[in-house]
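Note that one protein chain is taken out, while the other chains of the complex remain in position.
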Amino acid sequence: MAFKNVIKSVFLTCLAIFSLNVSFANSGKEKEKLEIMHHISDAHEWHLFGETAVYLPIILIDGGLKTFSSKELYHHGTVVNVQVPEGSEPIEYIANAELGYAICHEKIYKLDANGELTFHEGHPKNLKPLDFSITKNTLSLFFGATIILVLMFSTASFYKKNGAVAPKGLAKFIEPLIVFVRDDIAKANLPKSKYLKYTPYLLTIFFFIFFNNLLGLVPILPGGANLTGNISVTIVLATLTLLITVFSGNKNYWKHIFATPGVPIALLPIMVPIEIVGVLTKPFALMIRLFANMTAGHIIILSLISIIFVNENAAWGFLSVPMGLFISVLELLVAFLQAYLFALLSSLFISAAVEEAHH
Amino acid sequence: MDLVTPNLGLMFWTGLIFVLLLFILTKFIWKPILSAVNTREKSISDSLELAEKTMAEMKSLQSQNENLLKEARAERDAIVRDAKEIATKMVEESKNTAKTEAEKIITSAREAINNEKVSAMAELKIQIAEFSIQIAEKVVRGELSSDEKQKALSEKLASDFQLN
Partner (left out) sequence: MIYGSIAAIGAGLAVLGAGLGIGRIGGSAMDAIARQPEAAGKIQGAMIIAAALIEGVALFGVVVGMLGGAK
């Protein structure tokens, strides 16, 4: 019996490391699904374990700047259960009448004159103030940016101190990545005369995605947020690539879009919209690829860990922990691969825009 | 649907942080690091080039050395050959001189011998002539020692003449 307990506790420790965000109290398939969806979405608090969470500041623009801690909502607010018709999903929200705001599905709404939210087909109809809160993902973004800056500044200071010598320590890790991006992404795809102009962007996007992907795989506080698996982040990154592509497009590039050589004029009214859609789908695919890959990775790991809680039996750890570990290791590869692909495809799109005519 | 609805706040923060990051990193990090890496790569390629050049130089030096060595060897061979030739010549010459000398000595010896022989013969002839004269004297003396003998001789001589 003692032996069984030892195994149980070892497994539970492993699980605790892997799944701090999966509450032990929860059970059942639907609840796990909500839990997973909750983990991969943004939140105004950083849930640690059990009832403990880090409450993050909420910043609203609603006729002026308004800031307060999310504790005012989560902790001091009142939970309201909405009456729903039979058969549909239950809805609940947390309202703080003093502040005049309520939070429902991690979105902030302004309370109406009666101090409540009104729902229509499961969605609140109330006004939504502009929400610039430091959410879980924003905080993770700050952490990621800080890590990148610290790492990069210490790498740069190595070169400043020692001059152009063989790298040591941290520089030994960072430099091959920089050279990899410069040679295998920028130099390999962009024209020789122009690649240096775009290398800083490609380097920044590579390291930004790479480090944030890795940070997302760390299960405890500085990491664990699904930042690069959030559509808001990937849409910004993809838009930047789109803007750079469009603004560096040369005559040749626009000619291919608006007067594709070798296409009869009668076909141009069909071709031009297709080409314009083509310009937009490329960064759109970038956006979806990064978002879906990272989100899928998080969902898979959480689902494997959730097997235990769905079945309410620690013995399932024998299945779910090795598989979770395997997928975690695979996700390390994916973290690198997605950063590489984003930078690589960005460089391909830019090179299509700056390439000189060669026929 | 929440999953694929972009959130304005997060988009704002992401854009802000990313653009700041891009600016700071480009200005303070990528340029120094890339230039350091470039300098190093350049220095490495320069060193490689230098090494190659030095190697080529060394090779040419080596070939020069080899040429020198070859020349020296050829010279040595020539000297040795000359020396050998001279030696053989000298030997030959000395042999020849020795031979002629010997021949000369032999001829002179032969001449001397001949001379001696001739002089000896001459002496002998003289001696013999003397001896014959002495003998003839003695004989004549003997023949003419008595009247009878003188008479007999004259008779004999006369008979000889008579024969003629």
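Lettered A and B in written order, each chain numbered from 1.
Please note the rule applied: contacts are C-beta pairs under 8 Å (C-beta built on N, C-alpha and C of every residue); 3 or more make two chains touch, one makes a residue touch a chain.
All of these numbers come straight from a predicted model, not from anything done at the bench.
The chain we do not see here touches A, B in the full complex. Annotation: of A:Ala292, A:Ile307, A:Leu330 or A:Ala352, A:Ala292 touches the absent chain (contact as defined above).
Summary of contacts with the chain left out: across A:Ile58, A:Leu214 or A:Leu344, the touching residue is A:Leu344. Interface residues of chain B with the unshown chain, by the touch rule above, are 1-4. Summarising the interface, chain A meets the missing chain with residues 37, 184, 188, 285, 288-289, 291-293, 295-296, 337, 340-341, 344-345, 348.
The rule we apply is simple: only the chains that are shown with their structure count from here on.
If you average the CA atoms of chain A and of chain B, the two centres end up 93 Å from each other. Contacts from chain A toward chain B in the complex involve residues 37, 40-42, 59, 105, 130-135, 137-138, 141-142, 145, 148-149, 152-153, 155-156, 159-160, 163-166, 174-175, 178-179, 182, 199-201, 203-204, 207-208, 230-233, 235-237, 240, 291, 295. Chain B meets chain A in the complex at residues 2-15, 17-18, 20-22, 24-26, 28-34, 36-37, 39-40, 43.
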